[in-house]
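Structure record follows, encoded as structure tokens.
What you see is the complex with one protein chain gone and the rest in place.
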Amino acid sequence: MKRHVRPYGDTTGDGMVQTSFTLPVPAGPKADGAALQLATKMGIDPAMVVHSRPIGDGFTFFVVYGSVRHIVDLDDVRVVERDYPLLPPAEVNTALRRLLRRKLVVVGACIGTDAHTVGIDAILNIKGFAGEKGLEYYRELKVVNLGAQVSVPELVRRARAEKADAVLVSQVVTQRDAHLLNTREMSAAFREAMGERRPLLIAGGPRFDPLMAADLGVDRVFGRSTTPGDVASYLVHAVRTRKENP
Amino acid sequence: MKRHVRPYGDTTGDGMVQTSFTLPVPAGPKADGAALQLATKMGIDPAMVVHSRPIGDGFTFFVVYGSVRHIVDLDDVRVVERDYPLLPPAEVNTALRRLLRRKLVVVGACIGTDAHTVGIDAILNIKGFAGEKGLEYYRELKVVNLGAQVSVPELVRRARAEKADAVLVSQVVTQRDAHLLNTREMSAAFREAMGERRPLLIAGGPRFDPLMAADLGVDRVFGRSTTPGDVASYLVHAVRTRKENP
Amino acid sequence: MALLDLDPQVVAKARELAAKAAEPVVALAKAHTTVSVERATLRLAGITGADTTHRAGDVPWVNRVVDTVREHCGLEHGVALPVFHALREHDLPTLTDLAEATAAGQVRYTLPTGRDRDRARKAATAAITRGLRTVDRNRAHRDKLVTKLGDPPRRPWLYLIVATGDIDEDVVQARNAARAGADVIAVIRSTGQSLLDYVPEGATHHGFAGTYATQENFRIMRAALDEVSKEVGRYIRLTNYASGLCMPEIAVLAGLQRLDMMLNDSMYGILFRDINPVRTFVDQRFSRQVHARAGIVINTGEDNYLTTADAVDAAHTVTVSQLLNAHFAHEAGLPDHLLGLGHAFEINPEIPESFRLELAHALLARELFPDAPLKWMPPTKHMTGDVFHGYLLDGFFTLAGLLTGQSILLVGMMTEAVVTPFLSDRDLALRNVRYVLNAAGGLREDFRPAPDGLIVRRAHQVLGEAVDLLGRIVDDGLLDAIADGTFGLMKRPATGGRGADGVIAKADDYLNPAADLLEAQP
Partner (left out) sequence: MALLDLDPQVVAKARELAAKAAEPVVALAKAHTTVSVERATLRLAGITGADTTHRAGDVPWVNRVVDTVREHCGLEHGVALPVFHALREHDLPTLTDLAEATAAGQVRYTLPTGRDRDRARKAATAAITRGLRTVDRNRAHRDKLVTKLGDPPRRPWLYLIVATGDIDEDVVQARNAARAGADVIAVIRSTGQSLLDYVPEGATHHGFAGTYATQENFRIMRAALDEVSKEVGRYIRLTNYASGLCMPEIAVLAGLQRLDMMLNDSMYGILFRDINPVRTFVDQRFSRQVHARAGIVINTGEDNYLTTADAVDAAHTVTVSQLLNAHFAHEAGLPDHLLGLGHAFEINPEIPESFRLELAHALLARELFPDAPLKWMPPTKHMTGDVFHGYLLDGFFTLAGLLTGQSILLVGMMTEAVVTPFLSDRDLALRNVRYVLNAAGGLREDFRPAPDGLIVRRAHQVLGEAVDLLGRIVDDGLLDAIADGTFGLMKRPATGGRGADGVIAKADDYLNPAADLLEAQP
């Protein structure tokens, strides 16, 4: 694979992209010019405003096509690489037993006012996701699923009571950065309440960027299409790492 | 209207845009990271890769949403302002008669290998466009429509033979910049053949940027949704200007 | 014209079983009151506003009063008598003065007896009647506006969501949506509101993924829509949510501010907000009586089951829930034409013939409830970040709605899986719907499910499964069925859930003039 790539429309290197947006300006040539200016600032050059449509009196919606100047440097791409092996359930169980000699306790919840449990249930419930059984299926895991709209103090209380090794929180609503605010509040609360002895903190949800873990004060972030196996394997890895570097 | 605006998703100033593109990289977290990098270079920050789908083995298609940093400065928007009044047909006729004391001769064609005549016909044929009659309807205009796929030498020959005051060319195909190449070839040929005494040169087509006139060596460029009235009014204006500053 | 050839006996059986299954729950609802029913009563009696001096933030006066009454003399007799008795005793000009005095700790509530009781009852009844009269006036005013401005020119009516979190931005979006063709505007609530045991006050600007339902926000939006209604020449309806812990109060506020439709499901709060089942059924009954009085169309929430359960496997649970919702609604006084029963286009689009299965389900609902303004909900679960594909799916959703004669169409958004809708999403979505309705408007005349074809067979199958399930529910009890995860796979035991401590068994001398007046309504 080449190191430097550009978007591909129908020819290598043509750089073609599509974009759409609304500007708070009345439709007309001036609006089209404004759209063109924005596209140019985005690096689309030449840009074609191929569609503009008034929305009410004060807004115009645009579709723009064109070639972006930018070059993607694949060597510069930062991703959270899976730095641990994907293990089948049996190996997860064996590894955990060897490491802990007791069940690993996982407490899960949708925190804040978020009530989207389907995602965390997909990870925790036996039923699972994408053909993989959820964490409840693992013999060496004890799963406590607190469900939806759990407040942070309540979560800390329950985690402490259950002696949680890992706390898994889900955040699906992202408007006004709700997911970021709630997750930061959660990690701060655990730090405050337990300091170094806090459980592993794992956040997940479809709009999270896995690169944000440190920024959010959690150990790991999982994004869209996560499977239970991803999480179980990570747990083994994290427990082992904690044990090796206490 | 404010001078500085940003794209509007659902809140003033949120800067939200949608974009889609294909990168020549196999699908996976690295590809998503590459998409994110590109989006960031486009000024979308934070960007969310909300969809990625493999196309064959070597390509991935992405949909990205996010907030662009850029601010549109409306004072900086350059548009080709209509610097002449829109005249009804009767006034066009009167003005032309007064200015020329003969019919103004217009020669139109689709040049190069372009065979899309619907656009130029919309401007020239009586039937017209968007409820406006075409230039053939104007008593003081003589219209010669050469049709499609007219070569540049042939166009110059016919323009000379008809003593054209204005030559209108249409270009619809834009792949590999065909429209720009053909138009430049055309204006160069007229310059070469006739120098200062060349007819008015007008180019039109849905993907032209009206700002490009000078660059293309023509007097005016008309983009999508042009109406015959726009063109007729411009002709009056241009003839008058030429007469006043010979 | 009936296309499915449903067996009338099976249909009758289904309705009977639903009524039987509902019976014990109705009895439960009649035997209890809740803090919210009592607060709603006081709102009808005229209390507005909040205690802004409280350290935990604004506390509505109705909460202060009801909490205090509960403390002083319990709520099993209803709040009306103690409150109106105190009002007279303290010789206060208004209920707000009473509330202030309550907050200042100057009032001691007691249950009046003898003539005091009669006086208090009369005063309460008079105040509440005034409140109900406002509701009645709003209903009449709506009728007048509809007569004057007109209803949408065609079915289905187009129902659009706004959800910016800021009432002022909502107004911008709602106005534009109406101009672009929306017939009904729903203001989505902030994520947290349903679990608040009070109704926030005033105009609000900081909801998450929705805007708080407050009386003032209702007023602002209704006024904005009245304005735009005139502009567009048809009456634009306003929707909000009578659900969550304050369902009865919100129903009252909706009646007072002339909202036109309310999301109001008999089980949604239990299943999707983990609210105590008894609390929910009690609040439900009262709020539906208020809606009946206000001429408000209720929208039920069967669509939600299909986001947590599979739309094919669980199709019959939708039918069962519709039958139950319809029965509960009738029992609370709502006629068919106010029954916006919900259902949704949520089958996995990868399933072969998924579109035809949708047609079967949608047609079944249509033929079971021919006179109800069914609300047809767009795909959400199987929407992805592929907004192009989502736009297509939404088009087929509309087509299904059109072919099966749905009444209210919640317009789908291509960004369903991404963000709460952008201004442009709404505009694009309306363009989508308009294309389908305009281009294929009459296609229903050419849609004749083959007599033994997939659609007819599927509809019969679902109805059959619904009857079977209803049979089991009659045997086991509805509360147990809910506890077992029958609906949306959510297991909610009757004793669990939030707000259980707000449920109070009525004493024999329980009195609530609002309840009585509503019960007596024609």
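Chains: A, B and C, in written order; residue numbering restarts at 1 for each.
The definition used in the following text is that contacts are C-beta pairs under 8 Å (C-beta built on N, C-alpha and C of every residue); 3 or more make two chains touch, one makes a residue touch a chain.
A quick note: this is a predicted structure, and the numbers were derived from the prediction, not measured.
K.L.:
Going by the stated contact criterion, tell me the shown chains that border the hidden chain.
P.N.:
A, B, C
K.L.:
Looking beyond the chains shown, say which of B:S20, B:Q37, B:N93 or B:S187 touches the absent one.
P.N.:
With B:S20, B:Q37, B:N93 or B:S187 as choices, the missing chain is touched by B:S20.
K.L.:
Specify the residue from the set A:Q18, A:T113, A:N145 or A:S233 that touches the hidden chain.
P.N.:
Looking across A:Q18, A:T113, A:N145 or A:S233, the contact with the absent chain belongs to A:Q18.
K.L.:
Can you work out which residue in C:V35, C:L393, C:A481 or C:A515 touches the chain that's missing from view?
P.N.:
C:L393
K.L.:
May I ask which residue of C:V135, C:I270 or C:L428 touches the chain that does not appear here?
P.N.:
C:L428
K.L.:
List the residues of subunit A that touch the chain left out of this view.
P.N.:
These residues of subunit A touch the chain that is not shown: 8-12, 16, 18, 20, 48-51, 53, 63, 65.
K.L.:
What residue numbers in subunit B mark contact with the hidden partner chain?
P.N.:
Given the touch definition above, subunit B has residues 20-22, 53, 55-56, 59, 61, 112-115, 117-118, 147-149, 173-176, 178, 206 touching the missing chain.
K.L.:
By the contact criterion defined above, which parts of subunit C meet the unshown chain? Give residue numbers in ascending order.
P.N.:
Within subunit C, the residues touching the omitted chain are 349-356, 359, 386-389, 391-393, 395-396, 399, 414, 428, 431-432, 435-436, 438-443, 445-450, 453-455.
Quick note on the criterion: only the chains that are shown with their structure count from here on.
K.L.:
Report back the single chain whose CA centre is most distant from the CA centre of subunit A.
P.N.:
Ranked by distance of C-alpha centres from subunit A, the top chain is B.
K.L.:
Using mean CA coordinates as chain centres, what's the subunit A-subunit B distance in Å?
P.N.:
The answer is 43 Å.
K.L.:
Would you mind listing the residues of subunit A that make contact with two or more other chains?
P.N.:
Touching at least two other chains: 20-22, 59.
K.L.:
Taking each residue of subunit C in turn, which ones touch at least two of the other chains?
P.N.:
163, 417, 419-420, 422-423
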